[in-house]
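With one protein chain removed, the remaining protein chains of the complex are shown where they sit.
Lettered A and B in written order, each chain numbered from 1.
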Amino acid sequence: MTGDLVLQVLAQGAQMFFVLLIAPLAIGVVRQIKARLMRRQGAPLLQGYRDLAKLLRKESVVAESASWLFRAAPSLIFALTWVAAALVPSFASGLMFNWAADVVALVALLGAARALLALAGMDVGTSFGGIGSSREMMIATLAEPAMMLIVLTLAIAAGTTRLAGVADFFISEPLAVRVSLALSLVALIIVALAENARIPVDNPVTHLELTMVHEAMILEYSGRHLALIEAASYLKLVLYLSLLICLFAPFGMAPATAGVGGWLLGLLVWTAKLLGGAALLGVWEVSIAKMRVFRLPDFVGVAFIFGFLAILLAFLTGGAGQ
Amino acid sequence: MRGRALALVYPLSGLAALALAIVDLRVLLGGGEAVARLPIGLPGIGLHLRLDALSAFFGVVINGGVLAASVYGMGFDRAKELTPRVEPLFPLFAAAMNLVLIADDAYAFLFSWELMSLTSWALVVARHTDPESRRAGHLYLVMAAIGTTALLFAFGGLAGPAGGYAFDTIRAHAPGPAVAALVLAAALVGCGSKGGLIPLHAWLPLAHPAAPSHVSALMSGVMTKVAIYGFVRIAFDLLGPPAWWWALPPIVLGSVTAVLGLLYAVLDRDLKRVLAYSTIENVGVIFVALGLAIAFRANGQNAAAAVAMTAALLHALNHSWFKSLLFLGAGAVLHATGRRDLEGLGGLIHRMPHTALFFLVGALAISALPPLNGFVSEWLLFQAVIAAPALPQSALRFASPAIGAMLALAAALAAACFVRVYGIAFLGRPRSVEAAQAHDVPAAQQIAMGGLAGLCVLGGLFGSVLAQALAPLLRELVGSGLPNADHGPTPFSLIAFDPSRSIYDAPIIALFVAIASVTTVLVVHRLSARRTRRGPAWDCGFPDPSPATQYTASSFAQPLRRVYGAVVFAARETVVMPPPGDTRPARFSVATIDFVWNAAYGLPGRAVLRLSERLNALQFLTIRRYLVLMFTALVILLAIAAVMI
Partner (left out) sequence: MNYAYEISHLLAGAMLVTSFALLYQERIAAVLKTFAAQSITLALAVAWAAWSQDRPDLFITALIAFTLKGIIIPVALHRTVARLGIHREVEKVVGVGIALIVGLALTALAQALLLKVAQGSASHAREELALALAIILLGFLMMIVRRNAVTQVVGFMSMENGLILAATGARGMPLVVEVSVAFSVLIALFVFAVFVFRIRERFDTIDIEALDRMRGDRR
């Protein structure tokens, strides 16, 4: 009995730890694919780890006008994102704390991290931070309604907002190609692109102020603070990839009762799917250009329309008597 | 002598509020009711008073707010502040609000409602030399009169032709469907105007900021909850079993109010007005929750109705806490800097550290961010919306994604709005001399704010305890309460329908975040033990110490203005650039059109003026014409009597 409990705690802890471990590798895969497709050699796959180590070793310079919020924010942002990423079921559904992974709560945790980051961007009192924070909050107002519609579609289909419950539902259903789920998949991909500041919403490698959103907010950070914020953005990407996998491609996830062997297999499958998703992201980023900021409502609006259509179609195929 | 008597007002009000809150808590948790009937009032009817679970819950909300405002008021410097006009009315206002809650007949209710409006009006015009206050008071009086008239009709409809105005009599025979519809509409107008539902909201952003800050906290945080109480009492108690389409007006009006209120807030530059507009949004959210509760109850889905009703009641409680906190903070800022406009603030986190910390808690709470209390009610409301597609009526079912989207939009806009307010007012560098020389407020005011901030944190972590405390009240209102936390994995988990469907466990998540933060900080400090160095901000090599180069409130709002303001307010930006060589400054101006004001106030206002000008001709008739009028009236009366009898 206690042995089982210990195993459960270890498994949950392993999920939390592994999510953090794989994040820089996922970013490395994205960068490698982009570089290779642009016929460059690109940075090595493990560069993400080296970047974080380098930033940790460097001195942290803080502006004179910055307050305690500026210094405290990176740790909080990292902790919030890490907890959210660690709650998404990855290699097994039914781990010890899987009931806490409510998708509404997860979205709200990410929202808290974003609000703190936006506040930190405003803290120093320069115009760069203001640009980044104001645009980031605008993009959030576009993406959150779409996310809500996606959650509603999933809840209509699976009858629950617990991520583990949705994953179990989709594993147990025969492979049904439903229009509403296809539409919510596209909508969730667009929302994920918007939230993670990837092309076409934001360029993660730019330093031109007119094109910055995320980079502008973190411009003043350096050293270990920047390391934490970079790690948080890697984790956010892993979170969204993991969410997409959990909801729309959950096959191979170990069930709650599997032992260590089942979990290891699930881990392998999940890692493969995650890195595959990262590779697809790299291909996408190379194929499309970044949009100007005021075209973004049209782009994220597509996610909203698709989300709404998904619900309407779910009503249709779900039948009149729900 | 008078001064010394007035100095006791706040401490005594605080003690009275505390005592009342304790009494209300005992009634809420312990069950039971208190009934009284006083011989004053209408002859033969008297004044009925009753304290039941619903009144007790709202009593806790109200007296909590009064307590915080009283403690805040004790911190005023009596020699300098405008207290002699305010202090006598403050306890009267609080007493009137409490009276509304325990009124058990229509007369007592309307009397205390009017008393509440009048005392708050007097507080709004306390600074009567300020034209803004005068205008606010004027509009407030007009809207309050309209609201009370609507409530008069509502109670008239409820009492019926027999004229039984006591609530017991009204409960005994429910009105027919047509009358019930009219009563509901009148109640929505009456209570909605007091709460700030669009299109009856226009007085709120003028009146709430004009009053002294602790009174603004009471008006925004507490008086709006009295309006909510009025609507709940009429719709859930006095009207009897609901019809499904009763849900539509509160839901539609509530969601429009929520989004529009925040769009107004995001574009405004006055700190207190932004908070007033945000109150409108929260009242809209509560009405959406109430509408959903009506819809579920009408269809017999009691579990879902319980979720929606808990969301509404908890949001009322949470909003009273964080909105009072924010208004008290705004009062502190006003006291410290003398300025209310966001464009003149900045950097206050360095000068007013305690206020800044408490205001931050309030801002994060109102943005519905976990693990604070705003998220608890928001989560419950989202769960209710997610259950809405199970409703049989197609209007409600198809409306549910629209409602969900609008609520999500409101939540995101609230976060944007309060990041803006906090970022401009407290962060960054000071934009004016007053902001640069600000100092923190006296201890009493900090204690008031700190207490409310602590309640926000506790309410967030132990939201399930609050929800469980409401269970007996919910059983009375909608027939069932939320599932007990015993069903869940931990003692503090908030369960919406059943544990396999949706759980929100705030303490566990907060624990995880705490563990993660502590681990992070320890590990990072082990790996990188260097201190931080202070340096100048990044300036691309062009050092400019002027704080005018940082983002202003208008510039922060610009993306939102471009995306939403262009559609909703027809916002147009114009830049007038003088030709090169001309040394005049360029001018940037934004023009917005308030369609709601034009349609709901401008149009009827002009119509009323035109009508009254026409009717003015009645002042100047000849004697013969007056006789004609009297003769016509007499003949019509006789004709009606001939037909009816």
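In the analysis below, contacts are C-beta pairs under 8 Å (C-beta built on N, C-alpha and C of every residue); 3 or more make two chains touch, one makes a residue touch a chain.
Quick caveat: nothing in here was measured; it's all calculated off a predicted structure.
One of A:53, A:72 or A:182 touches the chain omitted from the figure, and that residue is A:182.
From the options B:153, B:244 or B:398, the residue with contact to the unseen chain in the full assembly is B:398.
Looking at chain B, the residues touching the absent chain are 394, 398, 567. Taking the whole complex into account, chain A touches the unshown chain at residues 176-180, 182-183, 297-298, 301-302, 305-306, 308-309, 312-313, 315-317, 319-320.
In this text, only the chains that are shown with their structure count from here on.
Measuring from the averaged C-alpha position of chain A to that of chain B gives a distance of 34 Å. Chain B meets chain A in the complex at residues 346-347, 349-350, 360, 364, 367-370, 375, 378-379, 382-383, 385-386, 389-390, 392, 397-398, 400-401, 404-409, 411-413, 415-416, 418-420, 422-424, 427-429, 489, 493, 499-505, 508-509, 512-514, 516-517, 520-521, 524, 527-528, 530, 532-539, 547, 549-551, 555-560, 562-564. For chain A in complex with chain B, the residues that touch the partner chain are 56-65, 67-69, 71, 75-76, 78-80, 82-83, 86-87, 97, 99-100, 102, 104-105, 108-109, 111-112, 114-115, 118-119, 121-131, 133-135, 137-138, 140-149, 151-152, 155-156, 159-162, 165, 219-220, 223-224, 227-228, 293-294, 297, 304, 307-308, 311-312, 315, 321-322.
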